[in-house]
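All protein chains but one are shown in place.
A, B and C label the chains in the order they appear, each numbered from 1.
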Amino acid sequence: MGSIFGDIFRVATFGESHGMAIGCVIDGCPSGLALDVQDFVEDMARRAPGNSQYASKRKEPDNVEILSGVFEGMTTGAPIALLIYNRDQKSADYDDLARVFRAGHGDYTYIAKYGLRDHRGGGRASGRETSARVAAGVVAKKILAELGATATSHVAAIGRVEIADGEDFTQNKEAVAHLDDCIAAGDSIGSAVVCKINGLPTGIGVPVADKLSADLAKAMMSIGGAVGVEFGAGFASVARRGSENNDGFAWCDGKLVKTSNNAGGIMAGISDGAEIYMKIGFKPPSSIAMMQKTATIDGDNIEIAIKGRHDPVIAPRACAVVGAMAAIVVVNHVFGGLSDTMEKVKRLFVLG
Amino acid sequence: MGSIFGDIFRVATFGESHGMAIGCVIDGCPSGLALDVQDFVEDMARRAPGNSQYASKRKEPDNVEILSGVFEGMTTGAPIALLIYNRDQKSADYDDLARVFRAGHGDYTYIAKYGLRDHRGGGRASGRETSARVAAGVVAKKILAELGATATSHVAAIGRVEIADGEDFTQNKEAVAHLDDCIAAGDSIGSAVVCKINGLPTGIGVPVADKLSADLAKAMMSIGGAVGVEFGAGFASVARRGSENNDGFAWCDGKLVKTSNNAGGIMAGISDGAEIYMKIGFKPPSSIAMMQKTATIDGDNIEIAIKGRHDPVIAPRACAVVGAMAAIVVVNHVFGGLSDTMEKVKRLFVLG
Amino acid sequence: MGSIFGDIFRVATFGESHGMAIGCVIDGCPSGLALDVQDFVEDMARRAPGNSQYASKRKEPDNVEILSGVFEGMTTGAPIALLIYNRDQKSADYDDLARVFRAGHGDYTYIAKYGLRDHRGGGRASGRETSARVAAGVVAKKILAELGATATSHVAAIGRVEIADGEDFTQNKEAVAHLDDCIAAGDSIGSAVVCKINGLPTGIGVPVADKLSADLAKAMMSIGGAVGVEFGAGFASVARRGSENNDGFAWCDGKLVKTSNNAGGIMAGISDGAEIYMKIGFKPPSSIAMMQKTATIDGDNIEIAIKGRHDPVIAPRACAVVGAMAAIVVVNHVFGGLSDTMEKVKRLFVLG
Partner (left out) sequence: MGSIFGDIFRVATFGESHGMAIGCVIDGCPSGLALDVQDFVEDMARRAPGNSQYASKRKEPDNVEILSGVFEGMTTGAPIALLIYNRDQKSADYDDLARVFRAGHGDYTYIAKYGLRDHRGGGRASGRETSARVAAGVVAKKILAELGATATSHVAAIGRVEIADGEDFTQNKEAVAHLDDCIAAGDSIGSAVVCKINGLPTGIGVPVADKLSADLAKAMMSIGGAVGVEFGAGFASVARRGSENNDGFAWCDGKLVKTSNNAGGIMAGISDGAEIYMKIGFKPPSSIAMMQKTATIDGDNIEIAIKGRHDPVIAPRACAVVGAMAAIVVVNHVFGGLSDTMEKVKRLFVLG
């Protein structure tokens, strides 16, 4: 248990917010995938701070270096090590927090578990850790792309303001006003992200323990600040009757289709051919400029305002992480499914 | 990927609804735990059908046999095999469903994945599979009990009717009326379960990939019919500001306490000493007596009513499964945490 | 860590010598494999005691029951639980050994690790545990058979007497005389088994950590009594020069072949198309009828002769176990290799 995602397509991440570097090792990537440092630019920028007025002002170019596993522009099947050097750290910002248990943060639980902690910028618990996931997700998304599948995500709520599918939250006046209010108050606000996976054939996933939905839920809840995850109609199904919630099937022009998608594209842990749809709730960021009561490791009850560069809302930057994690989980399940039937095994085996 | 839960405390389950037996093998249970077949009776009965008017009428005594790993009433450290023979199966009830993709069920996805399926009573996808989890959960809960910790659960909603903590839903007139309406209509209704883990010290869990919250979310979403999971304030945090949502700390009589528990007892993936609180949403059961449109494997669009003995609501019986899965996950994390610090490792190593 | 073999094709074993039953759960077997209880008869008999004058006289019919995972004669992709009830146990034979640390046995190390132990017939440490492996091996060998591959084994040495390939050791007069001498003296003798895997294409295995040779070595050393394992020319290569030991390649009639097989069919952890050849050494069984000095848990130094029905040599019965474990490892690697290249992944994915 720790920092390694997956069983077959495995991603081992490392790095602290203000350490030398963040990165990951991907073990189990097939050979023959074209991969170049340019592939990482877009997604890394999407997650990077400083990319909008609604994100932390810290500047991180987040250039991904490929240390291994790629030869002449193609993956070789060997582990792919991706490295992102940390720059622009202002560790001094955090010195007076070394002995504080910040409200809403993992400072206290890290100390309880490990006895000591790297307090600089949140250390391992920083959102910066997710840059390694986004980098690994780029590789996973490229694999999915070759199979005709995509994992996309968008901001679905800024506080109480819901954002419609396809709408850019920065164009939503109510959301922007809501966010501006929070920022002006030195406060932060909760949010939500919707993630959609399309292009997957039916039959990806497994029953019982490692259901595709279960693994996706784990991946989503592993993102800092996530407070819940739901699939398809989600918690709305609690108030529904079976007759309205059940997804039926029908043959249309020789193809079997679902007549609704309340299940969100996964039935009994296995993809059903419809769009996989999930929503992840995020709490308001814990670092706020307002005064808050909390305690120190030395036994004092104090009031502090968190200085430094912090995000007022999680969803905009978390979108890139959500999509990356979804892609990592799906690739793992696609590979796991190649030995589903003797027919598949024999076919690949004979073809070599 | 498949039917094995956990890394250190591992539970491998097996069995189909109408096969010979259901069961599990627990690998990684410490020696020296008192264990007897009587330990299983209460939880098995709680999950068993036929235990109330709001559950399937199928009678399953669900006696658990201990095949291995226990000697003279104590676990030996060897794998514990638990076996529950299936009885009272009425497979004939399902014969005319062999070629039907029941609405809301995994019939279609199983066929898509495996090319064939055991259609009798849902086969591996049946809720009956969870009896093996409940049996394994009994062992996990006994381990937790020796550490002073508990995992409990209760029905939190029957359809739109919320059930308060400590309230028995069968005493709630509105809930009962709601449920009776559904049953009378040959329909089913959604529901929710709240699970609470108490008595855990601070520091259980890990950061990043295998967060305690992430592993719990996976375990919950692996239960048939689960549509979402949330921790603490959950999705309600989406509409909140940081200043109201942040859990502060305070020293009280020399002890550090949280001044609120919006996080639901887990911060940065690690238990924070407060009650772990999560809510799981369940869809209405898919098997209903009302006519529904769906399709067959042969290319026909049909209307069917599902005969046989089916639950009108999931939560009452799922409570036992939710508690069992929570206990399994926590035990796995407790064991994983024994090597958290060099000090712990040395202490145990020296003591032998 | 414990009693589960494999990553993708996983086998969780359980059971003690004199407990109720021995068995295993196979998770990750593809659907569509014909499987019947008759398939197990031959291999189970090969491992079973009482099958020759050179094996323990204990009678165990070792009937394998299939509890799950098979429907209408075909595997369904669900976990396959295999059960072998113990019969003919004479636990009373072992009562006076409850407090003895038998020379050469795991009695002491089990107590050191677990604090208590099931002493009856060696409990979990008994060779009887391997019957579950043989049962799982039958499934693995059936999978390999469909791919045109085999894992076979034969007795390669009885004490100092080497047995040639293809020779039945019971026809070798020197071996038989050697063995009869040991039996007459109430003693036991060491032995060796050769295992060959044929019909595998080039490219099965992985580099670095989980080399096919490394996983095979682990599997062989996990068999009770194994003292060493070597591949191809093995330890004989230590005294050789590179010019005589290197396996060259040559094109013959348009096919690439190895010009020798000192590597034993695996190069850099990956099968090279030649026969995989390994030899496993076994110590003489520790239970002998001669008087031996040893100690008790109570602090006494004693002399004892081990009564009961014991094998004078390991190899004859271990052959079935060696072949089973080899097959289990190879199947795991075959499945793991299905995602080796993007081309393979795409081909299977598209074909569905």
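The working rule: a residue touches a chain if its C-beta (ideal position, glycine included) is under 8 Å from a C-beta of that chain, and two chains touch if they have at least 3 such contacts.
Every value quoted in this text rests on a predicted model; they were computed, and no experiment measured them.
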| item | value |
| --- | --- |
| Which displayed chains the unshown chain touches | A, B, C |
| Of A:124, A:154, A:279 or A:310, the one touching the omitted chain in the full complex | A:124 |
| Contact partner of the left-out chain, one of B:72, B:253 or B:343 | B:343 |
| Contact set of chain B toward the excluded chain (per top definition) | 7-9, 28, 30-33, 75, 77-78, 143, 146-147, 201, 203, 207, 334-336, 338-349, 351-352 |
| Footprint left on chain C by the chain that the document does not show | 1-5, 7-8, 13, 101, 103-106, 108-110, 112-115, 124-125, 129, 157, 159-160, 182, 185, 187-192, 201-211, 213-222, 224, 226-235, 237-243, 245-251, 254, 256, 259, 262-264, 266-273, 281-288, 290, 292-295, 299-301, 332-333, 336-337, 340-341, 343 |
| Sites on chain A contacted by the missing partner chain, in the whole complex | 1-4, 8, 10, 12-16, 19-25, 27-28, 31-32, 65-69, 71, 74, 76-81, 83, 110, 113-118, 120, 123-124 |
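We adopt the following convention: only the chains that are shown with their structure count from here on.
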| item | value |
| --- | --- |
| Between chain C and chain B, distance of the C-alpha-averaged centres to the nearest whole Å | 37 |
| Whole-Å gap separating chain A and chain C, where each centre is the average of the chain's CA atoms | 43 |
| Distance from chain B to chain A - Cα centre to Cα centre, in angstrom | 25 |
| For chain C, residues contacting two or more additional chains | 8, 28, 31-32, 77-78 |
